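Note that one protein chain of the assembly has been removed; the remaining protein chains are unaltered in position.
Let's turn to chain A:
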Amino acid sequence: MTARVGVVTFPGSLDDGDAARAVRIAGAEPVRLWHGDPDLHGVDAVVLPGGFSYGDYLRCGAIARFAPVMETLVDAARGGLPVLGICNGFQILCEAHLLPGALTRNQHLHFRNRDQVLRIETVATAWTNAFQPGQEVLIPVKNGEGCYVADAATLDQLEAEGRVVARYVGGNPNGSQRDIAAITNSAGNVVGIMPHPEHAVEALTGPSLDGLGFFTSVLKHLVGAPA
C-alpha cells in the first residue's frame, strides 16, 4: 500500500508544490491539505511547507499556529503522527509548542539564499533514518528568520537527548545557536528543519538529490510502524 503524505497549504505557502513533488518522487502519494480544513483525511504523515503563512505579518508562524488544520495536527503529532516542518513549517512547529525554542531574524539581518552543507546528527527520527550518522548533505537554505534560539537549558537538553537533527557545516547562514539547522521532539516523530530538502530531489532543479532522504525516511518509518 502506498503511504499517503499530507502537505498543508496555508495562505502564503510557496513551497507546497515542491514538497508534494518531493513526496511523489520518494514513492508516496501526496495529499494536499488545506489550512481551513481540520480534517487530516487519513494521511500517514504531514509536511508543513516553507513560505510566509498568513503573510508572517505578526511573527513567522504565529498566526498559522491557530489554523483549523493545526488544532487537529497538534493532537495527531502528540499521538505519534510523523510531521516535518520545513522553514516556515519549522517556525509554525515552534509557535505551536511541538518543538522548543524559536526562530528569529537572521543575526546579520540579511535574507540568505545558498546551497548549504548540513551534517546529519541523528538518524533516530522518522525523517532521517535513511541517512548515515554524521553524513554530510547539500541542501538549499533560503530564509530571513532562520536563527534558532532557545535558552541554555533547552539547548543542553536537546544535545543531551540527541535531538539536534542537523547542523550547519562550513558556515552558519543565520547565526543559529550551536549551528542548529534541525531539531526533533523527544519521540522523534516531529522534525523542524530550516533548509529545504524538497528543493534537492531532482538533478534539474537542485544542487543534489540529498533532500530525498528525508522523504524516503518517513516511508521507511511507516513500513516499520505498527498499523
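Miscellaneous remarks
Note that in this section a residue touches a chain if its C-beta (ideal position, glycine included) is under 8 Å from a C-beta of that chain, and two chains touch if they have at least 3 such contacts; residues count from 1.
Operating definition for what follows: contacts and distances are computed from a predicted model.
One chain of the assembly is not displayed; among "Raffinose/stachyose/melibiose transport system permease protein", "Phosphoribosylformylglycinamidine synthase subunit PurS", "EfeM/EfeO family lipoprotein" or "NADH-quinone oxidoreductase subunit NuoE", its UniProt protein name is "Phosphoribosylformylglycinamidine synthase subunit PurS". Among A:Leu14, A:Val149 or A:Leu209, only A:Val149 touches the chain that is left out of the view.
Taking the complete complex into account, A:Asn106 is the one of A:Asn106, A:Asn172 or A:Asn189 that touches the chain left out.
Although one chain is not drawn, its touching partners on chain A can still be listed: residues 58-59, 62-63, 66, 94-95, 100-102, 104-109, 147, 149-151, 175.
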